[in-house]
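Below is one structure; the comments refer to it alone.
As you look at this complex, bear in mind that one protein chain is not there, while each of the others sits in place.
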């Protein structure tokens, strides 16, 4: 297929690479740094003059942008919206807010553009290996049309509801992961205080009602104050903010409190893995 | 073996029943209500005059009491401590605090009594079915001696460290479960706001980084405002308090906040399953 | 002066009444209920066909609306903005958000309309008695021009900075008052637990570092679970939300937590005085 690709960051670049390698035509445009562009151009991608040009030449446009502000900047531009070819589909993969996604989809519907709301999880490893999970909101028929592209990057594709549902499920998952990470740090801090053997603790918790994916997979990182990239703390902060914003007026006691701690931690550790929030709990 | 048994509540009675059925001799004494006593007596248990008498006649004394206060009342009594037969073992299964456990074990050590700190998880179903998990702290040799009794009630026995470690692991697990339950309620509240299909949400979260045992197993109960007994909210409140007390002086932001919400919820729903904390989040 | 007046609720009506009684011409228009209109019309106010008409006939337009949504609905309407007479001034008294105020003022500046951002405090008693405090943001010269109107309702007029500063000071004050109210309830709950004489407590706190206006003036209402109107809990919730929104990305631990408790309390007690948040702390 002719695939337009917007967003060549830590997730977007390896995903675009896989789409190109799978034999799709890829259309890209200038980005804040040139190296991803040059790499993809050497591999056969077409570099367009601007976003509207990318959009105009594609059957499927995939976008995976930093946050709501960038989504709104790109899709809020009337010229870009009008550039879509008849019958084209936008696959919006940004981890943004459900309500912004709905606004954008409504504006594009007026141009006859079908939108799939399709954020992903699985991190940079999943992007490179093509093992991401896609949480897709929108028309199942539209999802079916773009599967040849999504299959290049994803091992699991869940259809989760209408437009906005993809971003909602992503936000809810991130909210849970963010809370569980802070809870895991508290558990480890208490375990240290009690002089527990942490390997034993992990084995028992893994088989008990306090089990979580985060505790199973991240307890070591928390304890090691791991500084390796992983999923950036400032992105977790952004995702928690999305959840809190969507839940405006609802009591979300742990989510709002956790957001405060990620805000504190982001001052010093925003570019580290979000397990670094544990440093506030455990000390440096 | 000759087994003394203290505590015939919702957990203790079915456990004692299994020990008796397995062919051990059982020694019990007056309890706040008579029916458990009479049932066990009919099944062959010996009813003793008082706690000291139970203790005096047993090789292994198992106690599973409501909380720290009862542990301290029973084991703080010099006469009871002095009643142990030479070489007897106390298996203390109460969900209490590690520091109280250590004090009691130290006092009993002066009498030459070996103590195993052995709280359990798995609920009343696990007690009835003999599928509990035991988190055992203390001397592994002592654990080995009492395994014939523990095997009557437990499917898994984890040796987790020295005296106090059993209660510590239990408290840490409960703290995580209590936090995860409140987090799950927040996730469900946000999902309702976003108009999500909850079955889909559960399926996706189960395969994502926000997964937890609680979300997997309790989301339905939270949504149904299930009133069936389960694990009582007031016991979760007690367990969170144990964790917060043990962690005195450490930052435990989510645990201390969650405790506040369980305290609020305990006013109206203390005898319901602890998923009822979700009513505060979701509304009645 | 010729004064247009928008908003005839619990605050707006008594304020408008005073302006009329002081001899100003008053222009009003249809409102959700008719009785304030009829009362003011009988007293000499002119009832106009619509908001644009009110605006067109006034030298000074005062608006005191429920919240941001209403401010945006009224002032976001191009026809209304274009209706202002040359040289007219808008005195915007709504307790809304600083950023919405700035957007509105910028749009009106394009029409050559001067805006004063002038929320008030002092409650319905202050409105009726003309003893309100005005927190005015904007050009001091504009403030000087509208003083004849403000003097009808206010005992104190503070110039606090540029456009948005009025709403900001109001939001900050409300945030502090909302937190102090919840803190006062906690203090009283602890005092009851300790068996304190509450009159003595209040006397000592009034002279100590824990003193606050709220504790001095509201402790009795908290204890009495006073149900009389006062300042509505749902308005405090709204004001805390304004503060939290303006502080997005800043750590505001107590404000965000307090907002959660006002949200909980608003389910049952949204129309009561905001001291009713204390019921969650003290029990009903």
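By letter and in written order, the chains are A, B and C; residue numbering begins at 1 in each of them.
The rule we apply is simple: a residue touches a chain if its C-beta (ideal position, glycine included) is under 8 Å from a C-beta of that chain, and two chains touch if they have at least 3 such contacts.
No experiment lies behind these values; they were computed from the predicted model shown.
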item	value
Residue in contact with the excluded chain [from B:63, B:97, B:165 or B:241]	B:241
Residue among B:91, B:264 or B:277 that touches the chain left out of view	B:264
Sole residue of C:79, C:147, C:203 or C:224 that reaches the chain not shown, by the stated touch rule	C:203
Contact residue for the chain not shown (choose from C:168, C:223 or C:272)	C:168
Chain not shown: contacting residue from C:187, C:222 or C:235	C:187
Subunit B residues that touch the omitted chain in the full complex	241, 248-253, 256-257, 259-260, 263-264
Absent chain, residues of subunit C that touch it	98, 121, 133, 135, 156, 158-162, 164-165, 168-169, 171-177, 179-180, 182-184, 186-187, 189-191, 193-197, 200-201, 203-205, 207-215, 217, 243, 246-247, 250-255, 257-258, 261, 280-281
Absent-chain interface as seen on subunit A, which is shown	257, 264, 267, 280, 283
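As a convention for this text, only the chains that are shown with their structure count from here on.
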item	value
Chains in simultaneous contact with subunit B and subunit C	A
Geometric centre distance via CA averages, subunit C-subunit B, whole Å	52
Centroid spacing, where centroids are CA-atom means, of subunit A and subunit C in whole angstrom	40
Multi-partner residues of subunit A (at least 2 other chains)	250-253, 257
